[in-house]
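After the structure tokens below, expect a handful of questions from me.
A single protein chain has been omitted from the complex, and every remaining protein chain is retained in its original position.
Take a look at subunit A:
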Amino acid sequence: SMEGGGYGRQKHFHRADLLHGKCEDAPSIVEAVQFHGVRITKGDALLQEVAELYKSSNVDELVKNCHLAARHLQEVGLMDNAAALIDTAPSKNGYIVNFVVREPKSFTLGAKVGMSTQGDADMSMHAARHSVNGRGEVADASYTYTVKGDHSFNVSLSKPLLGWQRYSGIASSLSRSFAYLPWNKSNLEENSLVLGYHNNFWGRKLLQQIRLNAIWRTLLATKESAFAVREHAGHTLKVSAEHEYSFDTRDRPILATKGVLAKFGQELAGAFGIGDAAFVRHQLDIQAAAPLFSKFFLAASFHAKRIESMGQNELHLLDRVYLGGQSDLRGFALNSIGTRIDSSCVGGGCGVAGAVHLYRPLFPADSLFAHAFVASGSVASVRSRNLMRDLVESQRVSVGAGVTFVFKNILRLELNYVHALKKTASDSFSRGLHFGAGINFM
């Protein structure tokens, strides 16, 4: 609430919850919206953000809308900090809204040591420029290299699409990477251009993502590669469009204690004969978590992926379905589940996997958890004639228990003792302790 002040008198501001819910019948007219602390943010961007405020008809609505506007400014990255102060205006029922804001640091530079999704230590350096054109755009460049010699360089540009309660944006990125693929003992060079658009609906519960990819890959076989892998070596170009819808009510994506995730996506590559890779991919991910007795909670997840070649050639190795690794079927080597030839994995055309976890928080309660799990999955060959039969016959099951550590919603680390209940003779599975790091775990 506020007091109108005359000249020379100090203004005192009070928290809005004093008035909240009590002023529905106090009419309000917004006379002006002012911003304090703006240097580079453009006026039209700010206008897009706060235009709706002028439509507030009573004080209650005004207070709520100001709060939403301030929060939105921070969430889309236009401002680092924003606080709304409502002041009375001289006219009858008139109010002036002042936003005290702090713009994001225009330039950030960082270096960090971390862990790649394959469990190798890596070091990355990045530079970012915020609000490049005054409308919340972010331009950033980063370079990462791992101890095993993989390295990648990425330049990306992203821009939020501003507007009242609008959470959408466009992004583009250009990157170049070099990595060793342990599951087929070969090296992969990739040069890629990705253009993306994302949008949130239904109170940010529904997310839509659309992406256009153009990726030039070079697969180079090594002395240890199987001939079946060599046959796919060389340059290929993948030009594809993909879209993904996800419904997410989980309380914390990195390790949910309650909520549901349902994600469905498709990718079409090689449309109109552009590029070498031509396929259609369908993917479904479902996760659910719920509390049980005492402090325990149960989480289950399901994943299904089907890739079908659309062209005359069989699916290229790099476009196939792989399973295995410390973030899905724990205990099996990364991407090692699929058709196996000479201790290499050449993937498959369809895969399903599921896992059930029982968690109990340890100390500290939101970072360290003990968990036990059962994970199962299988991949049917690219040439499979009876998918259901092949998926059922080649099922692998692993069980285990261990600890999970979640670091600030950024990274999840796991240390598990894993045992295989069911696997095929040629699988790359080792019983014992396994360490996993990453963001998306099944």
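A few remarks follow.
Here is the rule we go by: contacts are C-beta pairs under 8 Å (C-beta built on N, C-alpha and C of every residue); 3 or more make two chains touch, one makes a residue touch a chain; residues count from 1.
Going forward, contacts and distances are computed from a predicted model.
Going by its UniProt record, the hidden chain of the complex is named "GST C-terminal domain-containing protein" among "GST C-terminal domain-containing protein", "Protein AUXIN SIGNALING F-BOX 2-like", "Large ribosomal subunit protein uL22m" or "Sorting nexin-1".
Of the listed positions A:24, A:231, A:251 or A:308, the one in contact with the omitted chain in the full complex is A:231.
Residue-wise, the contact with the chain that is not shown comes from A:221, picked out of A:221, A:329 or A:437.
Between the chain not shown and the residues A:104, A:275 or A:402, the one that touches is A:275. For subunit A, the residues in touch with the chain missing from this view are 216, 219-221, 223, 227, 230-235, 237, 273-276.
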